[in-house]
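What you see is the complex with one protein chain gone and the rest in place.
Labels run A, B and C following the written order; every chain starts at residue 1.
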Amino acid sequence: MPFIPHTEEDIKAMLEAIGVASIENLFDEIPAALRGRGLPDTPPPLSEMEAARLMRERAEADGHYLNFIGAGAYEHHIPAAVWRIAARGEFHSAYTPYQAEASQGTLQVLYEYQTMMASLTEMDVANASLYDGASALAEAVLMAARAHKSAKRVLLPATVHPAYRKVVQTIVRNQGIELVGVPYAPDTGHVAPEALAPFAGQDFAALVVPQPNFFGVLEPVDELADWARANRMFTIAVVNPLALAILKPPGEWGNSGADIAVGDGQPLGIPLASGGPYFGFMACRKELVRQMPGRIVGRTVDVDGKPGYTLTLQAREQHIRRSKATSNICTNQGLMVTAATIYMALLGPQGLAQVARTCHANVLMLLGNLTAIEGVERAFSGPIFHEAVLRLKTPVAPVLRALQAQGILGGLNLAHDCPELGHALLVCATETKNEEDLMLYAGHLARIIGRRFRPAPCAIKPKP
Amino acid sequence: MPFIPHTEEDIKAMLEAIGVASIENLFDEIPAALRGRGLPDTPPPLSEMEAARLMRERAEADGHYLNFIGAGAYEHHIPAAVWRIAARGEFHSAYTPYQAEASQGTLQVLYEYQTMMASLTEMDVANASLYDGASALAEAVLMAARAHKSAKRVLLPATVHPAYRKVVQTIVRNQGIELVGVPYAPDTGHVAPEALAPFAGQDFAALVVPQPNFFGVLEPVDELADWARANRMFTIAVVNPLALAILKPPGEWGNSGADIAVGDGQPLGIPLASGGPYFGFMACRKELVRQMPGRIVGRTVDVDGKPGYTLTLQAREQHIRRSKATSNICTNQGLMVTAATIYMALLGPQGLAQVARTCHANVLMLLGNLTAIEGVERAFSGPIFHEAVLRLKTPVAPVLRALQAQGILGGLNLAHDCPELGHALLVCATETKNEEDLMLYAGHLARIIGRRFRPAPCAIKPKP
Amino acid sequence: MLIFELSRRGRRNPTQAPAAVPEVSAIPESLRRSRPPLLPEVSELDAVRHYTALSQKNFSIDTHFYPLGSCTMKYNPRACDALAMLPQFLARHPAAPDDTGQGFLACMYELQETLKEVTGMAAVSLAPMAGAQGEFSGVAMIRAYHDSRGDAARTEMLVPDAAHGTNPASAVMCGYTAREIPTDRHGNVDLAALGAAVGSRTAGLMLTNPSTLGVFESAILDIEKIVHGAGGLLYYDGANLNAILGKVKPGDMGFDVIHLNLHKTFSTPHGGGGPGAGPVGVNAKLAPFLPLPLVALEKGGYRLLGERAAPLSIGRLSAHIGNAGVLLRAYVYVRLLGAQGMRRVGEFATLNANYLMAGLKKAGFEVAFPERRASHEFIVTLKRLKEETGVAAMDVAKRLLDKGFHAPTTYFPLLVAECLLIEPTETESKQTLDAFVAAMKEILAEARADPELVKKAPHTTPVRRLDDVRAARELDLVWNPAQGE
Partner (left out) sequence: MLIFELSRRGRRNPTQAPAAVPEVSAIPESLRRSRPPLLPEVSELDAVRHYTALSQKNFSIDTHFYPLGSCTMKYNPRACDALAMLPQFLARHPAAPDDTGQGFLACMYELQETLKEVTGMAAVSLAPMAGAQGEFSGVAMIRAYHDSRGDAARTEMLVPDAAHGTNPASAVMCGYTAREIPTDRHGNVDLAALGAAVGSRTAGLMLTNPSTLGVFESAILDIEKIVHGAGGLLYYDGANLNAILGKVKPGDMGFDVIHLNLHKTFSTPHGGGGPGAGPVGVNAKLAPFLPLPLVALEKGGYRLLGERAAPLSIGRLSAHIGNAGVLLRAYVYVRLLGAQGMRRVGEFATLNANYLMAGLKKAGFEVAFPERRASHEFIVTLKRLKEETGVAAMDVAKRLLDKGFHAPTTYFPLLVAECLLIEPTETESKQTLDAFVAAMKEILAEARADPELVKKAPHTTPVRRLDDVRAARELDLVWNPAQGE
């Protein structure tokens, strides 16, 4: 029996010890009408060998592409050591560390992770992770509303990833929180401080500030954070953690920093894998820690005074506080966080900065190559990290299809999410791309749209 | 510096502690003329990301084939758990268990492995593995010669894998041991007991008996072992360990069993991997244990009387006995043996027998399909396990090339190793093949040689 | 030792980073980071050795019997993992066109179909990323349903007092008031109290069945009538589905909405607390509200459906598709089991629980509901032991760690005093269960002979009993270089 170790002899002895004649008898408290209707549409069991063959065929059918899509999930090199260690059975097949003494491995990893995230964001504290970046933002919005007390509205700029905005909407809607949009400047592609003026002095719980924003553009975070504080709102930063190796961390935005920082941890060693599992991170000011949802690990000592780690502040959580908990979230993404912690340890501050800088240099080179093609231009003038919006003269969909036929995923078509931008395409280049890849893309694009392609004169000098 | 953790500060402090000015000074006992000529032809370092890309491209270039080659290395399903556990750092990155107390994991695995191999072969004892099957056979020949004392000749039938015969030749030649061939019966494909008659009563140290033999055919092992014993020779069995799940084990051959059993452990959970690493196993009668080369693990007790495991009988080995050692072999194939032990534990006696039976049924079905094609026939009438020789009417090489173009590796061309067989092809089908695979092969073969293919009427009933 | 304490300034793993590139002149100074983050600077060997050593400080299914009630810690087949991590699956971008993921989407679609079959529901969405998010989605659908009918008066969600804390918390996340329903002395929902509580304000009832008390609500069909009769909907918390997998379908019991914990019943690895996956199933009338995306099979191809195809959906729960890799593992698991294998899960999980309960009874332990069958789990109460010896449930739990067993769930559900909620799962052998009973028996003897030994346990773990109060009072959540060890 697959994964059931019982021998005939065992079963007999066990039934005898229980004092029943058959396993069926153990279900005798269940109304007979409900029992054993079978699973007629379920296929018969496969051996591992058969399953392997099936899955390998399916995986091969999915093929392999040269990918220039980013849009919230980024292709990075993951050192082989990361998953070799994270996949060790002792990490992989453990549950939430409820028995701290038997879970010091997981707990210490989480404490180290919290420290790393707090430091990347330069916030005071971090939790042990949430489901993903989008739901972490929703939790941050709820948290800001709880902490703010009076306001039930939150400013959510149009430069926040559209899927994040939808998720926030799904999650906060039923609690009567209103999300108010803020437009972006059509030239720079980021929120213009002027656009906030109409909201000044009003009762909002928070301003959400993405960095980089959905268009890959960098927001004027200092101004935005200062404006929010001046208007008695919390600043919620939504950041790419890898970018923080070189970008100003939320804790240092403006005169007094953001209040809550969230984001998706996927760039830190988590494979793309069609969308998950990833993990959401959340960090905040000390003063807000009791409003923070999710698990938190603390350092303490044992009866001998030896340092050790344990889940703490559980009084905020549902299994203790039930309907009065800060959130219903119970699970974290422990395994992903383990991988991310190992990833950050292997890269270190310099390594992470080199990855970030290489991404940046690569996207500039890509943009140089692509905008050297007639009829391809940048949509926005704002500074970017590793992603940017291009505008074409013709619809994007057929162009992407033609690129795909060449084995290239050329970026995300914005026709659906941002129709106001015209024929717009969001492209990304990470450190995984080399010069030939970037040239290959440009070469195919030029051919497809039937224009001449003049490679940029200097490799990493961007077109203004 | 790749894999070197030293910081500038460390280096300075270390040089100071040693009392030298530079690292270069540490090499001052080496004649200056010899030092630092550089490595001009060595390419510059790659990052892991670059290396991964290079290796992935190379792996993809090698592609993926539907494989019907056996000939000493067999494609089997390897449960995912096998290498997930064997690859754990504690097994993977340990050395030979010289410090027994710090190596009980490896040592107990080896003891369990020895037990499993002794039991599969039904021999008294087994060692902790040798390099591979072919070199294990060479060691067995040397061992028989040492134990026999008087004779320096060994009977090595033509049905032994040709590569094995070559390896034995390479290794025993310089010790003045003569290898004498024994022909096979051209009808059955195995050694006919009559063929041995000329050697009766002569001074040979051993008769080597392969089971199954190179042609996939089963040897009359009872007769051969009894003949050897009657003629004061040791019987050296060369066996496929997986086949032993259903075939008579060497320890039970004839009236008193073989004396030494060797073989390649690859079928027990080791990937094909272009030829290695695999492992050789060796088992023997109790009386011969002190002549057995290679490492051996024994069970003993610690000072508290607790059972534990340790390398034993080291007095036979080179690091103690030096020039008088039973062999120069020092290393075993510990990691492969770890995998094989886990493989055998996962399969169990029934699982292993089912794998073996499925191989057998598949090759019979394959042979049924292939010999249903006009111009394709079995070369031998002897019973087989999972491999057999086919005879075609035309040269094999172009046929195999045409199959390869269809993604099929159709078997091993015997033109080189056994020209006497005409257009002969050695084919194998393991449990990894399903009915469609077998039909696909037959369909393509029929088309290629331009003959009609009538599928066998009953799937697993063999053509006689 | 923390990884930060191993760090030395200037230590590098150049192999892991791209070659150095110039500073990022195209980013204005004011947007750049001025000092590096406090990440460790260690060698690859340091990191591997450190995290390998940490892993060894964990109990886990791969190393220990782990009878953590309500958590279904059973063997996670290695095949599920290996096959979900095939390189092409790992490499695929979530926003890549559907036609680049037909293999992946086929698995998702078939998983959706299997879950429908297994639960007896009309439609399933795989989107929720954990049980609690499944609950949220389910309750949000209930609300969307009532709202769609203009039935705005329903503001209360009924939740038995035995329910998992996520149930009332999820109800509140959806804007409901959670109203508790008491449990009767046999561990069932108190039908009279339920009858009294339902009414026009009732949005629904959230039920776990078998309940977290380890018994099956045998009056489930009565409950169904009461709730539906009052116009409420019935929510099934599927965290305990392992007890009845393949035997009984929530849909047949009359549930309108369910969530499943794939990381429990479908054996995806728990990973030290996650990730999980919490698909939701609904009957036909709630289907339009399912969270997005959904996987559809259209004209021979698989496609992700979004807002346009499902305008009434409660919406999205994650930036992409949810925990895809977890779903893939669950898919392989159901394929390895097949119908008969799934049926056996429920049977043998139940057999193991009842056998273990019988063994512990015989060893002198008091079970909470001795007159009832255990489902896949059951409760031992140590109230009397505590009174007699001062040894509490937590002490017994800690002492089990010394004996090489992970502790059962302690002090949950809250309504049974000094309780241990014990769930052996179907993948453990009789030998292991016998060894557990023997260990519990030893502890009972120790508690009587030498209570301090038990009260001071554990003695053999990497740290001994930790000071939780200090952890919460003197918050130390982030390492600070100044503080040292």
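The definition used in the following text is that a residue touches a chain if its C-beta (ideal position, glycine included) is under 8 Å from a C-beta of that chain, and two chains touch if they have at least 3 such contacts.
The shown structure was predicted, so the numbers you read here are calculated from the model rather than taken from an experiment.
Against the chain not displayed here, subunit A makes contact via residues 1-10, 45, 47-49, 79-81, 84, 89-90.
The missing chain lies against subunit C, touching residues 6, 8, 11, 15, 43-46, 48-49, 52-53, 56, 61-64, 75, 77-79, 87, 336, 427-429, 431.
Methods note: only the chains that are shown with their structure count from here on.
When chain centres are set by their Cα atoms, the one at the greatest distance from subunit A is B. The geometric centre of subunit A is 48 Å away from that of subunit B, both derived from CA atoms. In whole angstrom, the spacing between the mean C-alpha positions of subunit B and subunit C is 46. Listed for subunit A are residues 47-48, 52, 77, 79, 85, 87-89, 431, each touching two or more other chains.
Taken residue by residue, subunit C touches two or more other chains at 11-13, 16-19, 42, 44, 46, 48, 52, 77, 79, 81-83, whereas all remaining positions touch fewer.
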